[in-house]
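This report refers to the structure that appears directly beneath it.
Just one protein chain is left out here, and the rest sit where they should.
Letters A and B name the chains as they come in the text, with residue numbers starting at 1 for each one.
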Amino acid sequence: MSDATANMTIYLKVWRQASATAEGKFVDYKVDHVSPDMSFLEMFDVLNDQLVKKGESPIAFDHDCREGICGMCSMMINGKAHGGQKGTTTCQLHMRKFKSGDAIVVEPWRAKAFPLIKDLVVDRSAFDKIIQAGGFISAQTGNAPDANANLIPKTVADEAMDAAACIGCGACVASCPNGSAMLFMGAKISQLALLPQGQPEAPRRALNMVKSHDELLFGNCTNHAECEATCPKEIGLEHIARMNREYTKATFTYHEKARGGDGA
Amino acid sequence: MTSSKLDSKVPSGDLYAKWDKHKFESKLVNPANKRKFTVIVVGTGLAGGSAAATLAELGYNVHAFCIQDTPRRAHSIAAQGGINGAKNYQNDGDSIKRLFYDTIKGGDYRSREANVYRLAQVSNNIIDQMVAQGVPFAREYGGYLDNRSFGGSQVSRTFYARGQTGQQLLLGAYSGMMKMVNKGKIKMFSRREMMDLVVVNNQARGIITRNLVTGELERHVADAVLLCTGGYGNVFFLSTNAMASNVTAAWRSHKRGAYMANPCFTQIHPTCIPVHGDYQSKLTLMSESLRNDGRVWVPKKQNETRKPEEIPEEDRDYYLERVYPSFGNLAPRDVSSRQAKYRCDEGLGVGTTKKAVYLDFRDSIKRDGLSTIAGKYGNLFEMYERIVGEDPYKTPMMIYPAVHYTMGGLWVDYNLQSTIPGLHVLGEANFSDHGANRLGASALMQGLADGYFVIPYTLSNYLASNKIDKLTTDHDAFKEAETRVKLADDKLFGLKGKRSVDDFHKALGHYMWEEVGMARNEAGLKKAITGIRKLKEEFWQDVNVPGTAGEYNFELHKANRVADFLELGELMALDALERNESCGGHFREEFQTSDGEAVRNDESFCHVAAWEWSGEKAAPIRHVEELKFENVQLATRSYK
Partner (left out) sequence: MSSAVSRYFTSSIGRKQLIALTGLGLCGFLVAHLLGNFTLFISSDAFNLYAHKLMSLGPLVYVAEAGLAGMFALHLGLAIKMTIENKTARGQKYYMKTRTGRGETLMSATMPYTGLILFVFLVLHILQFKFGPVYNTEIDGVFMRDLYRTVVEYFQSPLNTAWYVIAMSAAAMHTAHGFQSAFQTFGFNHGTWTPKLKLLGIAYAVFVAGGFAAISIFLHVKGA
């Protein structure tokens, strides 16, 4: 709790890279007085504070809410996305899960579609691009019917919520041996395919999002399920399956004919 | 002093018809002309995201800016509980009028009637809109939306999506934005921080931003600027806000002429996970719903060494049940928070820091069974165990209040326009519809109301009824603003001091929490003002910002934010000092009854205090907007 228990020593091996184009390398750090009650990121705060006071450049890492919901934090810890603890983001991983004297390797997410920005910070805007391709329901403000006009059974709403829980952190891509974003994309396609509001656009959505995913150079899914295992929100492969169904259905049933203007 | 600038522009007439009347009287922009206007939206949480998406749908060109790598991470995402809507789906007596009334009363009669009524009116449209966008709100087996009662409300009007309502609503607004990005109507600028506001001919016409990755300063010109940058709870260093939440955009607009209203109105949430060490970076909220079944207590004697589960009944003080026999553990947020502080001040706090109280589920587990309690709170218990490392099924939770929301913010009129024409402020960033205290599940409602349903009307009125000249970023005003930012950076780098930015931030947080926190008094506030002034001087002499401006340099980002927090902190203390009454989240120890209840002073303080910046050296000027209550009777809150 207080300083009395802040007695762990941790040996870190951290990827340092000044910019996207600079040469990167691992740098070793020894962090003393680590408390078991610290979060993993608080240990980095302590280290950075020491680095700043020594006049060295602190380690850049992404973080924001620090309560496991914003999806900003992203560290590959000892070869596992977010450290591999079930249902846990890096910010909620605590040092009591480690022992004093442990050596920990920390790397950024590695994926062609997530170019590195600095140290442990990567650019995940590819996720926004996938959503832009169709991860929405086109309900212009003001259009909406009464909220209870469409009945949605509890089981369906619950399953949609399971998928919607995605925080867009990218752990699925980072941990997938193929660097695939199918769980991220599948979660959104599945959520909207489950809901009646999502039906009108469902085929276009599936076709366009998958196209965008492929163009962004994410890898292909080969059903390892490592994404599911590291997803901090424990989103399951069934959502990838639903996406596969939606995509197949759209391929064989959806056809958009080119038509002229509506006139006026 | 009263100010001509503080014209609330509330439409005349019957309260219930004001908004409809105002919408009809507002000027519209011709569809073909909308594409000629560019609107800057700073911040992409619920307010900014919904505003950006809606304005883009209407045809405006929107330039949206967010501090994170993507709009989907704005801190609205962290709201757990739910969103209020006066649908009355439960047939339990709810109505727009009742939501209006509850919000006014909850805000301790320090908000504007007309704004609050409008908020209650559009609350229903918000629920419809969010459902249409695919937000998976909780449902009954029959397919109808489920509601719960929240924060001691007498009706069930809260819609929720598991414990992640804020996230789901934000993702709804975000998906709307992404749709419009795809259509080319929103240009998204992420990892950008607004560093200054550009005002030309007394109109807000642009902003200076820092590209946080490259460090580059950028100029952006537009016909209007919308600030949707959230609250300033991080002035306390520790709060439930996200690490990047800050006041810089709002504060720098304040320095350009926007008045800051009621800055001392801060909401402190009673059930957060306590501080566990000096290294602590932020606080985590535990849902208020825990108090439905948990009993709050502290040991009766100081320096208790026994484990909580070994302390017998006669040595426990269930102080909320003792002091408030009728509300007990469900006493309102501010009341419960203050009681916890009193116990800890008396030396009865628990845990190693002695700054915590117990929240015990032993009796409810005995009464309802382990599985019932696990069914209700299982995921919260898991979260607690992940952070604290203790099992709340076996040993009582420890909780302590934490800063959660700021009701104060930039002053806006009924049109959400600040004292700078063209600068509109939405969501938590404005001084809001919440008065001196916000009801649970109303923050999400207000952000979305402003963005989806208010600003589209009031902005078009502004654009259609004002002459807005053509302008480019070569204008001197942009050059000046950019230079101002650059000079401040140079000054920070030049100091090469010995203390880190966080050192100063923590020291500021200490003053704020101790003197401008849950309970305030004249001596403490004066001490805070002097202390913060001194701290500010030291900051500008001894802070150490490593690196350069031309790189991803978050020490520089933080230094700029803390510089603004130092000035805001002083103003908050001053505002609290001037407000000689206790109301809502603002509790002045001098103004309480003999048994410790807040005493409001409606004679002298039934007004909004809006502060005008008058330069580094001069004292800020306090203006007031009188609040007139024509539809509700001012009453005293009581929870005994």
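As a working rule, a residue touches a chain if its C-beta (ideal position, glycine included) is under 8 Å from a C-beta of that chain, and two chains touch if they have at least 3 such contacts.
Please read all numbers here as calculations on a predicted model, not as lab measurements.
Across the entire complex, contacts from the unshown chain go to A.
The residue touching the chain not shown here, chosen from A:Asp32, A:Glu56, A:Asp146 or A:Asp214, is A:Asp214. Shown as candidates are A:Asp49, A:Glu107, A:Asp158 or A:Glu201; the residue that touches the absent chain is A:Glu107.
The set of subunit A residues touching the chain not shown comprises 15, 26, 76, 78-80, 84, 86, 105, 107, 110-113, 175, 177-180, 182, 207, 210-211, 213-214, 217-230, 237-238, 240-248, 251, 255.
The working rule: only the chains that are shown with their structure count from here on.
Subunit A makes touch with subunit B in their complex at residues 1-3, 6, 18-19, 35-39, 41-42, 45-46, 49, 52-53, 55-58, 60, 62-72, 87-88, 92, 94, 96, 117-118, 121, 123-125, 127-128, 131-133, 135-148, 150-158, 160-161, 164-165, 167-168, 191-192, 195, 197-198.
Against subunit A, in their complex, subunit B makes its touches with residues 50, 53-54, 57, 68-73, 75, 77-78, 87, 89, 125, 127-145, 161-162, 164, 167-168, 171, 174-176, 178-179, 181-182, 188, 190, 213, 240, 242-244, 276-282, 284-285, 351-353, 382-383, 386-389, 452-453, 456, 498, 500, 502, 544, 546-547, 551-552, 554-555.
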